[in-house]
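All protein chains of the complex are present and in place, except for one that has been dropped.
Chain nomenclature is as follows: A and B, assigned in order of appearance, with residue numbering initiated at 1 for each chain independently.
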Amino acid sequence: MSWKSVCKLDDLPLGGLTVVTIDGVEVLLARSDKCVTAMPPLCPHMKEPLVNGVFDGENLTCLKHLWQWDVKTGESLGEAEKPLCQYQLRVTDGHVDINMAEELKYEYEA
Amino acid sequence: MSAVLAVPQDIRNRVHDLIYESCLLLNEERWDDFLDLCDSETFRYVIGNYSPEIGKEQFWLDIDFAGMKHMFEMLPKHNTDHAQLTRQSTVYRLEYAPENEVITATTGFTIYRTHEDGGYAHLDGGSTCLYVVGQYIDRVALRPDGDKLTQRTVWTNTRQLDIGSHYPF
Partner (left out) sequence: MSTVAGESPQAKQSADNEVTGRLSKQWSARLPLPDSHLVDTRIYTDPAIFEQEIERIWHKTWLPVCHESELANPLDFRSSGIAGDVPIVIVRGTDGKVRTFLNVCPHRGNLIVRKARGNLSVAEPSGNSNHMTCMFHGWQFNAEGRCVEIPRERAGYQDRVCKAGMGLRQIRTEVAYGGFVWVNLDDDGESLDDYMGGIFDYMKVELESEPLEVFHYQKVVINTNYKYFHETGREFYHDFLHYHNRQTGMMQKGYFDRKYVPYKNGHCLIGLTISQYKAYQGYEDRGLTFPGMPKNGWKGIGLFPGITFNLRSSCLRVNFMTPISENRVLIEVRGLGLKRDDDETRASRIRDFNTIWGPFGRNAHEDFLAIQTQAVAVRPGSGAKYCVMAREEDDTTHDEIGLRCYYSEWSRRMGRLASDPTRTHP
């Protein structure tokens, strides 16, 4: 386990997407009143930055080809053909940490 | 913006007059009179553009006072299209370095080309088209005995110059 301090929970906007860099690795954070999750920043499909996508508090949609996921679980919805990877995340005393044992990456076709 | 306001009005007028006069003299092909506006020791005349095709700035003319003089002197020996170039210019920005008595002026210009005998004079002679769009970046030395152009950089957005020109822009 390699827990890294990210930020205060209140630094993350409600209903928003935020990219942070931890030890040189970019991580996308999504926060709503239902969940807080951390994931790799690029779409598993064609590397589109997911921070440019739409997050409605539950579902995240990449705007390039409209792949969509349940952010709480990372499960695919609709057009998506691959699930989202997620980092382990914990909130302690209003502070967010994530487990960065290794950088999560998707396999892309050439 | 502040640079413009910082230039005293009399200097602004002098620089505007110099640049507009330079355009008129070039329009009228009064080459020697144009050279009189340039500093014979330091004058440098450059025409450049940016080529996205090779990803580089490129310079299609880069000559000094003597080079320009030679160019003008050789004009009668060369074949040319005799097209008349008409420069329309507006001085937009002056930047003043009072300690050096030097002004840098940015002037937007368009050049119209009136065809004469470069093609079918019977058909095209006397017709006019827009030829070049760009900016003059001039450096002007302020001197009691007459302000002089020390450098003119002609930076063009237009990269297709048709059959080219033996005349400077």
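Here is the rule we go by: a contact is a pair of C-beta atoms (placed from the backbone, for glycine too) under 8 Å apart; a residue touches a chain by one contact, two chains touch by 3 or more.
This one's a predicted model, so the numbers in the text were calculated from it and none came from an experiment.
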| item | value |
| --- | --- |
| Omitted-chain contact residue, chosen from B:51, B:88 or B:128 | B:51 |
| For chain B, residues in touch with the removed chain | 47, 51-56, 58-62, 66-67, 69-71, 73-74, 77-81, 118-120, 159-166, 168 |
| Positions on chain A where the hidden chain makes contact | 43, 45-49, 64-65, 79, 109-110 |
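Going forward, only the chains that are shown with their structure count from here on.
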| item | value |
| --- | --- |
| Centre distance in Å when chain A and chain B are each reduced to the mean of their C-alpha atoms | 56 |
